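Here the complex is missing a single protein chain, while all its other protein chains stay put.
== chain A ==
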């Protein structure tokens, strides 16, 4: 416990090395990384920290941002939490609190997404393409629409992504949609 406290303190303390006008950029980039956008790059801050310190700082503020939104505190609370940390200057903590305050909704949505991914295999994404079969080797004119659906399934236990590709005609697609709708109604009605 003491070790982790020390690490936390180090992470918080190291932030003061950074010039104050770059603080908000840093925090916003860290939050971007949390929200599946372009993450923060070390090269931008290479002049401020060494690599190990960099890791400490980013890890600490990642967890801080997540916890801050999780506990659903007000801006003043964050300010206080940051103020309790040793070696924290008030203007720095204000910058951090402002940045998290602005992005709170985005982080919250991301956290909600994560919690919804707790079942052991879940649908991460899907893609579809509509194709028209014009003719075949037997028939000159077929004109049947086909839908190919790619399901991106993430199995949390095995930590690997699986792609399931299915090609369906109209009747199959109708069946799949009805079964999915039925599945969607289960959590809504409970």
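One rule holds in what follows: a contact is a pair of C-beta atoms (placed from the backbone, for glycine too) under 8 Å apart; a residue touches a chain by one contact, two chains touch by 3 or more; residues count from 1.
Definition applied: contacts and distances are computed from a predicted model.
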item: Chain left out of the displayed complex - its UniProt protein name, from "Coiled-coil domain-containing protein 22 homolog", "Putative DNA replication complex GINS protein PSF1", "ATP synthase subunit delta, mitochondrial" or "RNA polymerase Rpb4/RPC9 core domain-containing protein"; value: "Coiled-coil domain-containing protein 22 homolog"
item: Options A:51, A:118 or A:171, residue touching the unrepresented chain; value: A:118
item: Touch criterion as defined above, residue of A:108, A:162 or A:175 at the omitted chain; value: A:108
item: Residues belonging to chain A that touch the chain removed from view; value: 24-25, 28, 32, 35-39, 72, 98-99, 101-106, 108-109, 112, 115-116, 118-119, 125, 127, 132, 134, 143, 150, 152, 187-188, 190
